[in-house]
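All protein chains but one are shown in place.
Chains here go by letter, A, B and C, matching the order in which they are written, and residues are numbered from 1 within each.
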Amino acid sequence: MRVSVSFFSYFQDLTGCAQTTEALAEGSRLDDLYRRIVGRFPKLAPLEKSTLLAVGVDYQPRDYVLRDGDEVSLFPPVQGG
Amino acid sequence: MRVSVSFFSYFQDLTGCAQTTEALAEGSRLDDLYRRIVGRFPKLAPLEKSTLLAVGVDYQPRDYVLRDGDEVSLFPPVQGG
Amino acid sequence: MRRELTLTSEPIDEAAWLAQRPMPAGMGAVVCFLGVVRDTEAGAAIRALEYEAFRKMAEHQFHRLFDEMEKRWPIASVRVVHRLGVVNVSEPSLWVEIVAPHRGEAFAACQWLIDEMKRVVPIWKRPVFQRAGARPRRSRRSA
Partner (left out) sequence: MRRELTLTSEPIDEAAWLAQRPMPAGMGAVVCFLGVVRDTEAGAAIRALEYEAFRKMAEHQFHRLFDEMEKRWPIASVRVVHRLGVVNVSEPSLWVEIVAPHRGEAFAACQWLIDEMKRVVPIWKRPVFQRAGARPRRSRRSA
């Protein structure tokens, strides 16, 4: 299955892109995807603890089971206001 | 010595007046004046616990020593806003 | 700290106050509160509230509170407008504005000021009922 991955704020600077896609085995979890992404973009690794993960428009835990076509987002702590 | 006494809000209804004066012995305290006033206007007596007492523009305790010409005010709990 | 206190029998023109807001550099937060006359008082339908003040003492007590605010929080500006006389239902009777560097102190100061005002500032209100004939009594010592 394939999922899209979007980056926001300075994560775009660290990855050099706004969006990418990943092919994953069925049953993969959000954490599996995160490991894959950090492998491709090692600059994200030191920020793991503060990284926020969303699928669609909702935050999801690392054990969330991904589905084909999911739109995943990775971003740093939010700073609105 | 003489002090003036003003009433505000429904204390004016209970006393039937907005202002009066009292003659007191030198060294009289605010509580002495209060007793005198309650004697003249017994309808104030049941409200003693919630009655607020000011001299000039400041609240004062019952043991405040009055001076000639003091402007004393008696009123119920305030309700601004 | 800039301070401005207005006790008035005129309607509160929020937009006009807002247009004159002092906004020094470095200020990041404005909190405004508007108290509006509700259509019931102790369960009974009312038409208005009539506010009465011991004006000289009310002004003094407000300024004492402003002094205390200034000690407690790094506030740039406080502005207070309180209506006196008859204020109809749905009209504002109180407008408070705090300008401060951060929202924490702006919210804290605004709430503190309103709480303290309701404890010490000699202003009173009486309901004006909807029944014909129940016209507001002319306050002997209002505004």
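In this text, a contact is a pair of C-beta atoms (placed from the backbone, for glycine too) under 8 Å apart; a residue touches a chain by one contact, two chains touch by 3 or more.
Given the structure is predicted, the values throughout are model-derived calculations rather than measurements.
Although one chain is omitted from the display, it touches the following shown chains in the full assembly: A, C. Among C:T6, C:S90 or C:Q130, the one in contact with the hidden chain is C:S90.
Seen from chain C, the chain kept out of the figure touches residues 14-15, 18-19, 23, 25-40, 89-90, 92, 101, 103, 106-107, 110-111, 114.
Chain A residues in contact with the hidden partner, per the touch definition given at the top, are 6, 8-10, 12, 18, 52, 54, 56-59, 73, 75-76, 78-81.
Assume only the chains that are shown with their structure count from here on.
Centre-to-centre spacing of chain A and chain B amounts to 72 Å, using the average Cα coordinate of each chain.
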